[in-house]
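The complex appears here minus one protein chain, its other protein chains still in place.
To keep things simple, chains are lettered A, B and C as they appear, and every chain counts its residues starting from 1.
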Amino acid sequence: MAQSDPEDREFKFSSNLSLEEIRSDQHNFCKERNWAQFHPPRNVLLALVGEVGELSELFQWRGEVTRGLPDFSAHEKTRVGEELSDILIYLVDLAEQCEIDLPRAVKEKMVKNAEKYPVERVIGRSDKYNDYPEYLLQEAPAGEEPQPEREEGDGSE
Amino acid sequence: MAQSDPEDREFKFSSNLSLEEIRSDQHNFCKERNWAQFHPPRNVLLALVGEVGELSELFQWRGEVTRGLPDFSAHEKTRVGEELSDILIYLVDLAEQCEIDLPRAVKEKMVKNAEKYPVERVIGRSDKYNDYPEYLLQEAPAGEEPQPEREEGDGSE
Amino acid sequence: MAQSDPEDREFKFSSNLSLEEIRSDQHNFCKERNWAQFHPPRNVLLALVGEVGELSELFQWRGEVTRGLPDFSAHEKTRVGEELSDILIYLVDLAEQCEIDLPRAVKEKMVKNAEKYPVERVIGRSDKYNDYPEYLLQEAPAGEEPQPEREEGDGSE
Partner (left out) sequence: MAQSDPEDREFKFSSNLSLEEIRSDQHNFCKERNWAQFHPPRNVLLALVGEVGELSELFQWRGEVTRGLPDFSAHEKTRVGEELSDILIYLVDLAEQCEIDLPRAVKEKMVKNAEKYPVERVIGRSDKYNDYPEYLLQEAPAGEEPQPEREEGDGSE
């Protein structure tokens, strides 16, 4: 998988916009339009799925895409930013509809991920990481749970 | 669609955690584990799709779900928070891999949404909103982006 | 979850169109247009995700929807059929790109599902099914695997 090494870059976001500011803005946006009534959890979840689909359409015919989207036009890159934004807006809206404290949940999840993938153990297996991509399904960066079949070692299958 | 009215609630997130703090924490998490090499945009996009699938699985057999997830157990609600967190972490990671300034993109998108759905016009059509759900496909609350064709035919941009 | 009981209906598809006919037609469609080159597995997978997003957009603002889509206009119902078709076409295309014998895989999966959810046991727990929707996460109709946490012995639930 050839690509520029993120370690070499110093990319940062340009502001400290918080999840709460996004929640508050979206809450008021919907309240002013009397749209909150249309936002029960499963509606917002399906809207989120719809936006993930629109984002995928921007990447679907390209084969592998490298960091920074060098092959995307300015217009296409703007479109990617808009779709990422729509997903984020609905994600924050969904957290509010579920009355889930998203900032706290994210911090707790990141702590859980760090405990789950101790640096020494993971670094030590980084070559295995390359040799057996399946390893990644068991130790996914964002703490995705292991697949049951694999957990069970699945000799049965 | 019977549900408690969000206007009656005063739900807020408990902190001002910023997108940049999440980006920075996830960047360091991956860098320490030498995992950045596995995060080209389409890999992270597919991981995001995977997490959206896990979130959907928590809502799939329930029929309509009301605000605050009153019918979810504490464990299930925690799981929803973890999946929302995984989606957010990958979304922020994807923005970094695409070198897109997510906070700026979100603010610009919210301004665009507000201009696209002027309160007077939308409020005035709220009953139509109910009568013709298809109206919603044309005026989606989060300002679902026009497809490229449309945009190119759309001098306003 | 109030809805008409499918048991009362005798809905059937009108033809015996096979998966192989769809594969063959789509294969020729792409070959004639020299499009096969653009269909490596992950491209087709992302196109599939895009179509699932478009389908979701047709259901997103509606709250619960009942069998037969009584509240959809003729145009909307046609759109649902078109999106279901796009998903199916890409699914079959993806199976070909992966060189997976989809008809055989489906028959094997249905046998596996039937063994996994013996009628006696499932029927016997159907009231529990209603009382504890979470049960559905553990015994999903299409053989979705149990969630790891739950496997990790959350019998307490």
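Rule of thumb we're sticking to: a contact is a pair of C-beta atoms (placed from the backbone, for glycine too) under 8 Å apart; a residue touches a chain by one contact, two chains touch by 3 or more.
Everything numeric here is computed off the predicted structure, so don't read it as measured data.
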| item | value |
| --- | --- |
| Of B:E32, B:E57 or B:E99, the one touching the omitted chain in the full complex | B:E57 |
| Interface with the undisplayed chain - residues on chain C | 1, 3, 5-7, 9, 11-27, 29-43, 45, 47-52, 54-56, 59, 62, 64-69, 75, 77, 79-91, 93-110, 112-114, 117, 119, 122-123, 126, 129, 136, 140-144 |
| Contact footprint on chain B, counting only the chain that is left out | 38, 40, 42-43, 46-47, 49-54, 56-57, 59-63, 134, 137-138, 146-150, 153 |
| Residue numbers in chain A that touch the chain omitted from display | 1, 42, 45-46, 49, 57-58, 60-64, 71, 73, 75-76, 133-134, 136-137, 140, 144, 147, 149, 154, 157 |
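Criterion: only the chains that are shown with their structure count from here on.
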| item | value |
| --- | --- |
| Chain B-chain C separation of Cα centroids, rounded to whole Å | 24 |
| Inter-chain centre distance, chain A versus chain B - centres from mean C-alpha coordinates, in Å | 10 |
| In chain B, residues with contacts to at least two other chains | 1, 42, 45, 49, 62, 64, 136, 140, 144 |
